[in-house]
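To keep things clear, I will list the structure first and then write my remarks on it.
Only a single protein chain was left out; the remaining protein chains are all shown in position.
Up next is chain A:
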Amino acid sequence: MPEIVFRTQGVTKVYDTGAVKVYALAGVDLELYAGELAVLLGPSGSGKSTLLNILGGLDRATDGQVWFRDRELTHLNDREMTRFRRDHVGFVFQFYNLVPSLTARENVGLVTDVAIDPMPPEEALRLVGLGARMDHFPAELSGGEQQRVAIARAIAKRPEILLCDEPTGALDSATGVQVLEVLRDINDRFGTTTVVITHNAEIRRMAHRVIQFQDGRISDVQVNETRLAPSEIAW
């Protein structure tokens, strides 16, 4: 039985705009295992990103419970949430979210400055194949390169979990594959539990498990018997 990293129970998220209540999550029960690469699949507005934000300590559930290993996240205060993100989670976003005034190395340095046992920014950048472009500013990098800097930034703290929200959403197919290869490589090499959100159905083929979302609920969970390498995927 693999070790459970995340466990959620009846997680709901309601956005109350005054006039209407919108259920972004309507009772999600899920377990994520150590070292697995899970893909969350589903149409826009199905609740994938909301769940990812709650797992990563960026947002709070309206109801239900979330555990990270033995620790219940639902009751953490702001300070503890910050601590949790700082110590355990790496994020990768669709639009990279690099700080434009910082070079690639410095963007990674943002994390290594505050992490407990980080790898040097240079090492993280070499891991994503950007050893030669460390001193470039975001504006001087291609979209794929920017996303790889973002991944380097996420992994530099040696996180236990890597949460990626549409990491290839803004990239063309060939560049997207490069990014996925990096994610796969990190997952294989460090055993980092990796969650990838996508609405690109092809990407599911590289996952251990595929979790399907529909209307704020999990509609289906599939286990891939055989995983494809990113290079075998195209869209």
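The rule we apply is simple: a contact is a pair of C-beta atoms (placed from the backbone, for glycine too) under 8 Å apart; a residue touches a chain by one contact, two chains touch by 3 or more; residues count from 1.
The rule is short, and it goes like this: contacts and distances are computed from a predicted model.
Entry comment: the absent subunit's protein name, as recorded by UniProt, is "FtsX-like permease family protein", drawn from "Carbon-monoxide dehydrogenase medium subunit", "ABC transporter substrate-binding protein", "Cytochrome c class I" or "FtsX-like permease family protein".
Of the options A:76, A:102 or A:228, the residue whose C-beta touches the omitted chain is A:102. Of the listed positions A:25, A:38, A:66 or A:111, the one in contact with the omitted chain in the full complex is A:111.
From the set A:7, A:85, A:158 or A:227, the residue in touch with the chain omitted from the display is A:85, counting the whole complex. On the side of chain A, the interface with the absent chain consists of residues 50, 53, 56, 58-59, 78-79, 82-83, 85-87, 89-91, 93, 95, 97, 99, 101-102, 106-107, 109-111, 113-115, 153-154, 157, using the contact rule stated above.
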